[in-house]
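As you look at this complex, bear in mind that one protein chain is not there, while each of the others sits in place.
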Amino acid sequence: MMDTFGNIFRVITWGESHGKAIGCVVDGCPSGLELNRGEIQRELDRRRPGKSIISTERKEADKVEILSGIFEGKTLGTPISMLIKNLDIDSSRYEEIKDLLRPGQAEFTWREKFHFIDWRGGGRASGRETATRVAAGAIAKKLLKRFGIEILAYSKEIAGVKADTDKIDLNNLEKIKRSIESNPVRSPDLKVAKEMEKAILSAKEEKDSVGGIIEAIALGVPVGLGEPVFGKLDADLAKAMMSIPAVKGIEIGNGFELARMKGSRANDPFIIKNGKILTATNNSGGILGGISNGMPIVLRIALKPTASIGIKQKTVDIEKMEETIIEVKGRHDPCIVPRAVPVVESMVALVLADHSMISGFIPRRLD
Amino acid sequence: MMDTFGNIFRVITWGESHGKAIGCVVDGCPSGLELNRGEIQRELDRRRPGKSIISTERKEADKVEILSGIFEGKTLGTPISMLIKNLDIDSSRYEEIKDLLRPGQAEFTWREKFHFIDWRGGGRASGRETATRVAAGAIAKKLLKRFGIEILAYSKEIAGVKADTDKIDLNNLEKIKRSIESNPVRSPDLKVAKEMEKAILSAKEEKDSVGGIIEAIALGVPVGLGEPVFGKLDADLAKAMMSIPAVKGIEIGNGFELARMKGSRANDPFIIKNGKILTATNNSGGILGGISNGMPIVLRIALKPTASIGIKQKTVDIEKMEETIIEVKGRHDPCIVPRAVPVVESMVALVLADHSMISGFIPRRLD
Amino acid sequence: MMDTFGNIFRVITWGESHGKAIGCVVDGCPSGLELNRGEIQRELDRRRPGKSIISTERKEADKVEILSGIFEGKTLGTPISMLIKNLDIDSSRYEEIKDLLRPGQAEFTWREKFHFIDWRGGGRASGRETATRVAAGAIAKKLLKRFGIEILAYSKEIAGVKADTDKIDLNNLEKIKRSIESNPVRSPDLKVAKEMEKAILSAKEEKDSVGGIIEAIALGVPVGLGEPVFGKLDADLAKAMMSIPAVKGIEIGNGFELARMKGSRANDPFIIKNGKILTATNNSGGILGGISNGMPIVLRIALKPTASIGIKQKTVDIEKMEETIIEVKGRHDPCIVPRAVPVVESMVALVLADHSMISGFIPRRLD
Partner (left out) sequence: MMDTFGNIFRVITWGESHGKAIGCVVDGCPSGLELNRGEIQRELDRRRPGKSIISTERKEADKVEILSGIFEGKTLGTPISMLIKNLDIDSSRYEEIKDLLRPGQAEFTWREKFHFIDWRGGGRASGRETATRVAAGAIAKKLLKRFGIEILAYSKEIAGVKADTDKIDLNNLEKIKRSIESNPVRSPDLKVAKEMEKAILSAKEEKDSVGGIIEAIALGVPVGLGEPVFGKLDADLAKAMMSIPAVKGIEIGNGFELARMKGSRANDPFIIKNGKILTATNNSGGILGGISNGMPIVLRIALKPTASIGIKQKTVDIEKMEETIIEVKGRHDPCIVPRAVPVVESMVALVLADHSMISGFIPRRLD
């Protein structure tokens, strides 16, 4: 029932994994934004499955069609409807296990809630739904970039293997981005990237799966985004992140570590630099009192390991109401983290685009 | 601008820390719920300042008045307006530092956003605002309890001192609650409670502050609450938690730990017990695919140390636009964690009450 | 920016008149509703242009495709995405007048608001947009019918020619419906239907246009729909009606006439009939205090004459900023009233479906 996200810059997503198509409608994008299909396709290609040995074997071109809201290369301020056809559908492997509850998956809860579900490929609960978030996010990113806001995300940790991100030079964003996209695990630390990949392949071999942590950074966010006391910027980011499948935790700035610090160390001292007020450190991750403070916004999310694994698992046959064993076949990513990176960026972008418009930082029309 | 929380069971809160009063309006509560002032007062008393040496010295009776929505002891289904007067106001200590940005506090961002703020006692950004959430939460709790849902929260960790919560017997809820309320730090582990208290007092002596982690558990939640893909139960809980002042992280179930587990261990196997489908473990914290699965809902939040500390800190005088040193006097809690416990419970209750009504589990009127 | 209608049963519509397609997404429809494409197509066919000499010559098959939300003939409770391609597009006649403001049309205001519009065929401001409302309304109607609610609308007056509706027998709904559909003006009074048609054709000959009044009746609405004080049923109906292009007035029950009655005659006396409380008369049109009272809901809307007319009109060339004369060519209905009938029914259905779900009368899932 709540497939809409955002207040002014809003998106509704729709579609089942093995239905005819998936798609979304972006409503509230300002008029006059230059936008073409290629820019959206580029982002979708980053999330697309089947590109490397560490991702699912489902092959989807994920070609986006834009059906409305754009005229002569510019947005009209009217809803932008986008559609992606589902092509490589193979529901056979789901048919045989359709009454067996896959552990860690959503069939059980969806089934109890709706009493009737599309059991093919996870239906609407499939990670495939996130492709439409990426399409919407591509528009949000384009809009934000025009106003100097850029978003970056990467695998901070996979299967316990941590990337060293201390030396990331945020002044050279294009270089970091290229570096992240240069390896299949999307790590900015090329040394550990190989190790991460190995951990994923080793899990795949065992028919098991692994999880990880994604870090996202937003640069150029002006002071003043966020609407206390319930529309705080961090509150909306937390909601956005937790709405992504498999996410089980989110922290802003130094997050859980702050719970162990003293105030004298946790507080970021205010300083003046080039006539602007900044903070000397950024423990707060760019948000104070629910409002952006002009420093980079930094957040991290925890993704659980892919629930679909080939290993035999105990479960229940819900039709027969008896305990049994399941072997999930289907086609799955042994680690969803790398492909979730553009999804995280997109959700951050949707939140920032919406708050930029709520606060008046981005106007309703671009001249 | 966004001082409203919830969709059907909704609350709007209002009020500045040193204004005439603070309050809230609860809209959408079903008609026919038995409710009296005492039940709400009892919850407010739990959050009230000035009760022990580890809390602020501000003395507020926090006496709630109910102005509408209740007739002959029952709710009418109309808005319930509640008001708490601000009595013990001492703005003098704020006057002298009103142009100095307190590190870790919201004045800077609020000031940049609104260009004009009530600088007395933090204004609307003060933790005092959370009293109104507790008043609203008391109604949500009462409603949920009638439908078998109970919420429990406690200090899981303070200043790095961890409570052992393994032996908590959730079948004896009243006993745990008494135990938690029996000590000023609200720890369910009476052994470490003393240690936590000591850590807080030691920080206080140093004019410093400490943070911690609160764990919340919701029992009796039926299968089926949560509205994918954007109104997921965990997404709304994350938003609710992150909207609480000082919260910098939130995790559901095993949260960040899950990022390091393999799928074969992270997945909770389904089992049948007494004719009902349950999971053998509860790594997912009671939520699968954004919908409650009938297991206890478990979440943890990280609270940063209180930003207001007496130690001298580097900062900026925003009127003179020059760097300077600040000594925050005011009256503050050296650790906000224990008093935040009822706030966390309240926000969890608001989310669950709203989702219970959205899903139809709780009807619009009680007969 | 606000292309979404409804709270729980919600629809978002999208699309420009001469773009690739138009469509809508219905979110919040209960799961388990039997639904097929044909039922939606049937309603669209009622609104389709080019069916008689009194309507526009644009020929559109208006074939609806359902892309999501339905599986094995039943709704899933997930968003239902529908798409209608634009086929018979002829933008040439718009090109030559694209800088001339068509009197009574929306270009001027849209252009000032968005600074950039799709000038082909009225773009998003075209009446074509209402086809998507009919598609969404078809689902709402199907749902309502399952719960005993039926909606009927017809031309009450066209070009000043009034239908006699006193003898309409609401107990024989199918017969009235057939009678209404049997004539091109959708009048339930077959005698005046011919006269109405003549008035339209005569206006057409003069390259002019006429307006009229549509009356809508909803039967079987239970007592209790409507959410005072701002979500009143009549308030939401008024908004729904006024959102239809060309509508300039709405009245409930005896509407404007009531302003001239005395209270002793306007008040509907309560009576008991078959053990149920009814009112002896229905001046209030089935709504008291913003809540349905179990009597038929009756409303009327005023539609202005079609703005697009062939007669020469004074206007302004907005590029040259000079006064000039316009001759609108394009293809237009000389009277939009008959084709607006299914649109009115659809908007009434959307309001009633939404309120039925808000109040709990219709549940989230149908078993």
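In this document, chain identifiers A, B and C correspond to the written order of the chains, with residue numbering beginning at 1 in each.
Everything that follows uses one rule, which is that contacts are C-beta pairs under 8 Å (C-beta built on N, C-alpha and C of every residue); 3 or more make two chains touch, one makes a residue touch a chain.
Since we're looking at a predicted model, the values are computed, not measured.
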Contacting the left-out chain in the complete assembly, out of C:D189, C:D236 or C:E345: C:D236
Residue numbers in chain A that touch the chain omitted from display: 8, 358-360, 363-364
Residue ranges of chain C at the interface with the undisplayed chain: 1-5, 13, 101, 103-106, 108-110, 112-113, 124-125, 129, 157, 159-160, 203, 208-213, 223-224, 226-232, 234-243, 245, 248-256, 258-264, 266-272, 275, 277, 279-280, 283-285, 287-293, 302-309, 311, 313-316, 318, 321-323, 358-359
Chain B, residues in touch with the chain not shown (by the definition above): 1-4, 8, 10, 12-16, 19-23, 25, 27-28, 31-32, 65-69, 71, 74, 76-81, 83, 113-118, 123-124, 364-365, 367
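Here, only the chains that are shown with their structure count from here on.
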Chain with minimal offset from the mean of all protein Cα atoms: A
Distance between chain centroids, defined by C-alpha means - chain A, chain C (Å): 39
Junction residues of chain B, two or more chains touched: 358-359
